[in-house]
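Inspection log for the structure reproduced underneath, given as structure tokens.
With one protein chain held back, the other chains of the complex are shown just where they sit.
What follows is subunit A.
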Amino acid sequence: MPNTMPKIRKNIAISESGFVFDPLSGESYSLNPLGLEIIHLIKNGQTYEDLSEALLAKYEVDQETFDRYFYDFVAALKQFNLIEVETDA
């Protein structure tokens, strides 16, 4: 479980249908519905506990599987440079 939740970069534009545009790189991406839902929850400042609790209650998935896919999803966001780089102060 992450100590701190990742932060989505501020200037990233995300549409209601899951279309993502990064003005810095000019790249665009598409999210599937759950990807979009997770991004919204992250943006709303939810903790991982709250986020996973909410989604586990809503979807047919166990904690272990969810954890695995969540980390994989965040890894992809990081790979595409959509997440603010944490600097340990």
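Quick note on the criterion: a contact is a pair of C-beta atoms (placed from the backbone, for glycine too) under 8 Å apart; a residue touches a chain by one contact, two chains touch by 3 or more; residues count from 1.
Here, contacts and distances are computed from a predicted model.
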{"item": "Complex member absent from the view - protein name from UniProt, among \"Diaminopimelate decarboxylase\", \"Spermidine/putrescine transport system permease protein\", \"Ubiquinone/menaquinone biosynthesis C-methyltransferase UbiE\" or \"AAA family ATPase\"", "value": "\"Diaminopimelate decarboxylase\""}
{"item": "Touch list for subunit A against the chain that is not drawn", "value": "20, 27-35, 37-38, 57-61, 65-66, 69-70, 72-73, 75-77, 79-80, 82"}
